[in-house]
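Note that one protein chain is taken out, while the other chains of the complex remain in position.
Here the chain labels run A and B in written order, and each chain numbers its own residues starting at 1.
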Amino acid sequence: MNRIIKIIFLDILKNKIILAYTLILAILSWSSFGLEDNSAKGLLTILNIILFTVPLVSILFATIYLYNSTEFIELLLSQPIKRKKIWLSLFLGLSLAMVLAFFIGAGIPLLINAPDSVGIMMLVIGCLITLVFVALAFLSSILTRDKAKGIGIAIMGWLYFALLFDGLILYLLFQFSDYPIEKAMIVVTAFSPIDLARIQILLHLDVSAMMGYTGAIFKDFFGTSLGLLLSFSLLCLWIIIPFFISLIKFKNKDL
Amino acid sequence: MKKLLYIFLFFSSFLHANVIEVGANKPIKSIKIAISLAKIGDTILVHKGVYREGNIVIDKRIVFLGKGYPVLDGQKKYEVLSIKADSVVVQGFKVIKSGYASLEDPCAIKVYNKNHVVIQNNILDDNFFGIYIQNGKNCLIKNNIIVAYGKEEQQIGNGIHCWKSENLQIIANTISGHRDGIYFEFVTNSIIWRNISTNNIRYGLHFMFSNDDAYITNIFKNNGAGVAVMFTKNVKMFNNYFEENWGDGAYGLFLKEITDSHIIGNKFSKNTSGIHMEGTNRIRVEKNVFEANGWAMKIQASCVDNEIVNNNFIGNTFDMGTNGSLVLNKFDTNYWDKYEGYDLDKNGVGDVPYHPLSLFAVLVENNPSAMLLFRSFMITLLDKSEKVLPSITPDNFIDNSPLMHSLPL
């Protein structure tokens, strides 16, 4: 397995898009941290990167890479290698490369400029979000043979989690504003990895505001070590479940 | 001739004022006996040891001095020291375990309707009430360390409790673990200076119907609900620190029905709300630093004619919050780190006004659960569009001359 991961990993590292991605992340992070003497603006920029750019690039790049690797996958399939191993190697190779890109681009400036709980939390969450959207890319690329369709599914998926889902929540919040729906909302957030990530970072970044009003309910839930554990487990499920479904589909796929 | 007179006076004071020593190795072992033996103006010097004598009443003008912090133990049954004479000095004791009662408010040290009492350099540990001044004038409470371990509001009293008094000086005390750190009710012309009030269950400072007072250079940190100042005129609040007062309904500074007061040079850091104002009129908020608060200021619609000038607003989640659309307060020449305007003429003042009230702050005020969506991409979009075309936020909620650079405060 390691041999295949290594091959894929090195292949992706040579890819110009991934280099550009790393570079853009680095430029954004460093410039926003350098802009002011406090780290607040830089943290906000990286938060937006994690909630917006990382999911988009992760899911798009991984989907396109998978479609472009059809030949490679076929070649591997005629070799004495387990299907599971091929798919897992692809996932690990891609994930490793994307996480590395995020770490170099955004993680290092984060650790240098904000080496506290916020910075570390953002770094971990950013890596997890990368993995989640790589896993979703595997799912979207296995759903259809058509490359254009697959990329379409990937973009729709991203749009849904980055924008539409929050719109839906806002709508629900105002429709049911007369009811005590805070607890229900906590459950609803589990259905969006981006929201899970955002709330965990909020609890560190805007701790003062989250302590007040309804924020306290979220803080009481997500802020406890149990809530933290649960959020992380949910994020991990968001990695495992899409990938696992794609793996089952891949095992039975005809090439 | 004059010199001689001074020497005479000096010795004469010695002649009249005796020192009565109390201690395990001394002829007098009981504080109560010592007090009964003492004449006005005497000094009672209590040596190290533990004294369990129930309620000790000082009813003569004496100096009551502890050496090596003798312990006065109320055994959770008695009020420990009751001062019922003018000009008593209490110094150097460790007073512990006063009684607990819901009606009588037993204290470690209580002053009953007397003046010129000095209570200083004592350690108060695990008492129901710490120091209680009831109807006193010109008293000094200085350098005391007051610690309690309250868990619930109903089961613990206040650290320094002052009622219907005037000309008090509360200086350099450290208070923690009580219900309110310092409590003022009907206290006038007094000063609260250099105290540190932390980890109290309700308020660090609780202040009602107490006109013409000043509190200066105090630290209020991590109290259940911060500091509350209510129903008062002419308060001066200078150079205080309000820090980490976190929670639902917790404020750095809660102002209710306050008029004609000054809030100058304070620092509000990491509070859920830095300042929360209700029914507050003609207050000048100047040269304060608001840093990393959930809401730097919440100004309810019932506030009129307040001036918020020359403050720094840095790293707050929301700069402003309000519950109405009527704005009758003035914002001018503040520094807002969220300001994104420009300064073409380079005079240090932004050329376009700043709207400190964001759409999302209004949204959250109406529907607190929306906090869940904070910093999501969609909310950022909404906020930006509102900034360009204000439709929901009141359009006169503006700072017309926002500063480009923070003030050196």
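One rule holds in what follows: a residue touches a chain if its C-beta (ideal position, glycine included) is under 8 Å from a C-beta of that chain, and two chains touch if they have at least 3 such contacts.
The rule we apply is simple: contacts and distances are computed from a predicted model.
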| item | value |
| --- | --- |
| Hidden chain of the complex, named as in its UniProt record, picked from "Membrane protein", "LLM class flavin-dependent oxidoreductase", "Phosphoribosylformylglycinamidine synthase subunit PurQ" or "Cu-processing system ATP-binding protein" | "Cu-processing system ATP-binding protein" |
| Touched by the hidden chain, restricted to displayed chains | A |
| Of A:E74, A:D116 or A:D146, the residue in touch with the unshown chain | A:E74 |
| Sites on chain A contacted by the missing partner chain, in the whole complex | 3-4, 7, 11, 14, 68-72, 74-83, 252-255 |
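The criterion applied here is as follows: only the chains that are shown with their structure count from here on.
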| item | value |
| --- | --- |
| Centre-of-Cα separation between chain B and chain A, whole angstrom | 47 |
| Residue numbers on chain A that touch chain B, as the complex places them | 36, 38, 40, 44, 47-48, 51-52, 162-163, 166-167, 169-170, 173-174, 177, 181-182, 185, 189, 194-195, 198-199, 201-202, 205-216, 218 |
| Chain A-touching residues of chain B, taken from the complex the two chains share | 246-250, 270-273, 292-295, 314-318, 337, 364, 366-380 |
